[in-house]
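Sharing a structure here in structure tokens format.
The complex appears here minus one protein chain, its other protein chains still in place.
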Amino acid sequence: MSDITAARAALRQQAVELPSWAFGNSGTRFKVFAQPGVPRSPEEKIADAAQVHRFTGIAPKVALHIPWDRVDDYAKLAEYAGELGIEVGTVNANVFQDDDYRLGSVANPDPRVRRKALDHLLECVDVMDATGSRDLKLWFSDGTNYPGQDDIRARQDRLAEALEAVRDRLGDGQRMLLEYKLFEPAFYTTDVPDWGTAYAHCLKLGDKAQVVVDTGHHAPGTNIEFIVAFLLREGRLGGFDFNSRFYADDDLMVGAADPFQLFRIMHEVVCAGAHEPEAGVAFMLDQCHNIEPKIPGQIRSVMNAQEATAKALLVDAEALAAAQAAGDVLGANAVLMDAYDTDVRPLLAELRGEQGLEPDPMAAYAASGYAERIAAERVGGTQAGWGA
Amino acid sequence: MSDITAARAALRQQAVELPSWAFGNSGTRFKVFAQPGVPRSPEEKIADAAQVHRFTGIAPKVALHIPWDRVDDYAKLAEYAGELGIEVGTVNANVFQDDDYRLGSVANPDPRVRRKALDHLLECVDVMDATGSRDLKLWFSDGTNYPGQDDIRARQDRLAEALEAVRDRLGDGQRMLLEYKLFEPAFYTTDVPDWGTAYAHCLKLGDKAQVVVDTGHHAPGTNIEFIVAFLLREGRLGGFDFNSRFYADDDLMVGAADPFQLFRIMHEVVCAGAHEPEAGVAFMLDQCHNIEPKIPGQIRSVMNAQEATAKALLVDAEALAAAQAAGDVLGANAVLMDAYDTDVRPLLAELRGEQGLEPDPMAAYAASGYAERIAAERVGGTQAGWGA
Amino acid sequence: MSDITAARAALRQQAVELPSWAFGNSGTRFKVFAQPGVPRSPEEKIADAAQVHRFTGIAPKVALHIPWDRVDDYAKLAEYAGELGIEVGTVNANVFQDDDYRLGSVANPDPRVRRKALDHLLECVDVMDATGSRDLKLWFSDGTNYPGQDDIRARQDRLAEALEAVRDRLGDGQRMLLEYKLFEPAFYTTDVPDWGTAYAHCLKLGDKAQVVVDTGHHAPGTNIEFIVAFLLREGRLGGFDFNSRFYADDDLMVGAADPFQLFRIMHEVVCAGAHEPEAGVAFMLDQCHNIEPKIPGQIRSVMNAQEATAKALLVDAEALAAAQAAGDVLGANAVLMDAYDTDVRPLLAELRGEQGLEPDPMAAYAASGYAERIAAERVGGTQAGWGA
Partner (left out) sequence: MSDITAARAALRQQAVELPSWAFGNSGTRFKVFAQPGVPRSPEEKIADAAQVHRFTGIAPKVALHIPWDRVDDYAKLAEYAGELGIEVGTVNANVFQDDDYRLGSVANPDPRVRRKALDHLLECVDVMDATGSRDLKLWFSDGTNYPGQDDIRARQDRLAEALEAVRDRLGDGQRMLLEYKLFEPAFYTTDVPDWGTAYAHCLKLGDKAQVVVDTGHHAPGTNIEFIVAFLLREGRLGGFDFNSRFYADDDLMVGAADPFQLFRIMHEVVCAGAHEPEAGVAFMLDQCHNIEPKIPGQIRSVMNAQEATAKALLVDAEALAAAQAAGDVLGANAVLMDAYDTDVRPLLAELRGEQGLEPDPMAAYAASGYAERIAAERVGGTQAGWGA
């Protein structure tokens, strides 16, 4: 049987990292729908993130995206976060929103543009130094739209060169997390399209380079938990960008499209002991709340991740191993499904109570009046979004 | 053997319709890269479209998108097009770029929003009256992002009601073309996700309603030419939105990603005689030139469509039918491939010569100095794009 | 709140139909793994099906596949089923396993083969007459492997002709259910590849023709519950072939790959009242137990379908409608998820108790000794499989 005491202990130390940009406006290429109360500054985003932690108790970090969260004094920003009870987490570099990056950033055929992109990456390490962040997350939109447009191999050479320069700049205790993505915004080739490419680069970069798995960045039919298990076996899984998708990189709330997949992913994480803080795996959200309110969208996402983790922790590992060893296909599957079919919401409500939190974070947030307050207060100025 | 005289005749009367928005800026949700010389008004878009026709000789129409191409006097706009040697073609309705449309347009749960959307559709018929356009193209971004968000069936009822109102407003000789799309911008459900849904609505709407096939709007693995053949057999194919894609709705130049697929589609069109003008099938481009120059991008696309059509016209229909009837799998395939493997560029260059055009439209445009001229002249103002 | 009394009542009258072929051997093109105790005759298959009903209480029918289940006296076979407490259900025609069908059955270019295929379909109606079956299920493997191999449109004409002949042969109270499938065994075109094609044919065939949805027969990313809702709105959903898949037509146990999808499908069914027997929707399994034991595989599948139905019945319809009408994206989603997250196993165990069944069908079957008995008794002879 599963060890409920161990499960409770593990859940008590679970931490999900929030993305600052989830609180700003986002949308599709067709339209960005504005919402009332959206932050106009990095500080307001951090304040909103703190609300998510306040009601869930397991979201103590917020990731930054540079230049969207550019401020004069990053140490002060980190201090501000601390005052609100959370920390600044991962720093995300953005080398895709300047006209210079039309044909790519670090893999651009033009050396001037490559230099500019690399300078931005290095600047992000400066930010990490100031905020005390451990991780630099690197996602490159680099790629091509048309066959022949550029040399696939030469682009790899350029990419490798930039990655090495970043690696050399990292200080002790700092890591670089390399993200892969099948497509979008590039449509023909993407320079880091799959985990294999990210893994191969990380191997050469050494111990400070790790792969990050965004759950929305795969081809249809890809078994993501296999990738997770494989990277954990290799010691190369740096973290997750959690979200969910029905078709492409939909960036919906994690667990909303396929909660069973999320559970299977967390099962592999738990099997490898990678849910424990010392494993160094960052559990980040990377989502867009295009049509739903943003703070509740984040709260719900954190809860979905928590429920999947709780179910994974309830798997009876001994019974599972026995059935697997016996080649009992249905029996082994049943052990896994028993945990998945369990309603873990009462357990999580109880754990919240132990921490002095309300049992229902969604209801508690709604009752807090925060949404009404920011809608009233945040008038004027420019709402934060992907473009600012 | 194929009838080269008939093929030449068919190619001489081929017409591809251009989208006004292909000349404006476009991009992905990550970034819209600006380009020099981009039009700032509907008139400038039409002028650019006229250049495509000037060099290819087979692009005599330009489609409008309302409100992107909103002007005070549409009859005058059509007149202006005429002065440049082209015509205003299809009118495209846009009910996805207002904050009111966050949860949909004609299928929105809010009756006020539905009314607003319908009013826009009816306004587009007014535009058609003024421009003398035959076709109203309807694409709805309507759908939902999360399971449970709205009632799938109720949304169909609302959609059907709006379509009927549009149908009732259409005059003699006017048609409505209903477009379907698998996903984007909605991620969970789309209210017209596939040809079956569009077809079912058109059947009920009667003779004025036809399905339009956008070549980028299908699930992976969908056989588009089957759909084309089926709709032609049913008399329900109103037209195409041509473009190409590797993954999702990439909106790349038609024929750039899978030229063989484009040929197979045109083969079905030719088999059904639907390439002839009297068949009433509109051959439209619907593309985004995110990183490549726009006028050359359109010229190349028109040429790609023309080459695929030429190859389809060269299929030896008699030999194909004989091999098919005999169950000669390899023989029948070989007849089709013989046409596809033919280099039709010399034939098309010759046809251009007969029409008094330069044999190489790309080179001729490049030599014309038009690109340099508009880059120099179109300074100041706001470049047209999806948002304006 | 959801109406638990109504839910219980609905669950008490739920019926899932079993496929006789699920008890025989099956596999992939690479290998069919034999299992001990596999039936050697239609009678033994029916006996196994009766076991599934014995322990679940909701599987009172077994579908036949002709010629796999060919017997001299079908009335007697039906009688035998009755003695075991179940009924013969749907009759499945098989026109894909004769060397004559290399290039198709009813759409074959050779009229002799088409006639042979049609004769088989008509023979299946004879079987229905003898067994008292209501439904004839038609799945055609017809299609082509290579572009040009055959005329897409001519094949539709041939298909339509055969379907009309079958329709004309059906007696009162008999129906034909037309199944669609994206691909396999044909790889380039399939003659009934999607619901739209099946629907269009059914419309022309009239009231006796209905579409059947096999949950494994779609392109990646297809929203199956949308199709279900649409067909129910049109009054054209005849039934389901339930199974589950990760990639293609994997024919795994229903609910094993994506239990949330199965729940969403059943939610649409319940919304339309189509779970009620009088709605005439057949809930059939169509699965292959390639590596797991077959009777337990069927029991588990029936339970998975039952659990999904129970959850769908627990959705608070009133709260859902209110949230949808209010445009409350997260609220409406939460209502749906509340039902999904509920552990319905205790409720179902209780209902079983009321019916005099053991609460855990899997354990009860394992304890019954039936598996050991058939393994011992069914020695010699030829095990049933797809080829026999």
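Here the chain labels run A, B and C in written order, and each chain numbers its own residues starting at 1.
Operating definition for what follows: a contact is a pair of C-beta atoms (placed from the backbone, for glycine too) under 8 Å apart; a residue touches a chain by one contact, two chains touch by 3 or more.
Being a predicted model, the structure only gives us computed values, none of them experimental.
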item: Contact list for the unshown chain, restricted to visible chains; value: A, B, C
item: Residue in contact with the excluded chain [from C:14, C:56, C:90 or C:141]; value: C:141
item: Which residue of B:30, B:260 or B:370 touches the chain not shown here; value: B:260
item: Residues belonging to chain A that touch the chain removed from view; value: 103, 109-110, 145-154, 156, 182-183, 188-190, 193-197, 199-200, 203, 218-223, 225-227, 229-230, 232-234, 260, 264, 268, 271-272, 320-321, 323-327, 329-330, 332-337
item: Interface with the undisplayed chain - residues on chain C; value: 26-31, 33-34, 96-97, 99, 101-103, 141, 145-147, 182-185, 187-188, 220, 245-248, 250, 252-253, 256-257, 290-292, 386
item: Residues of chain B in contact with the chain not shown; value: 220-221, 223, 246-247, 256, 258-261, 291-293, 296-297, 300, 307, 329-330, 333-334, 340-343, 345, 362
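Criterion: only the chains that are shown with their structure count from here on.
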item: Most heavily contacting chain pair (counted by C-beta pairs in contact); value: B-C
item: Degree value of the rotation bringing chain A onto chain C, based on Cα positions, nearest 5; value: 180
item: Centroid distance [mean C-alpha coordinates] between chain B and chain A, Å; value: 38
item: Distance between chain centroids, defined by C-alpha means - chain B, chain C (Å); value: 39
item: In chain B, residues with contacts to at least two other chains; value: 103, 145-147, 182-183, 188, 220
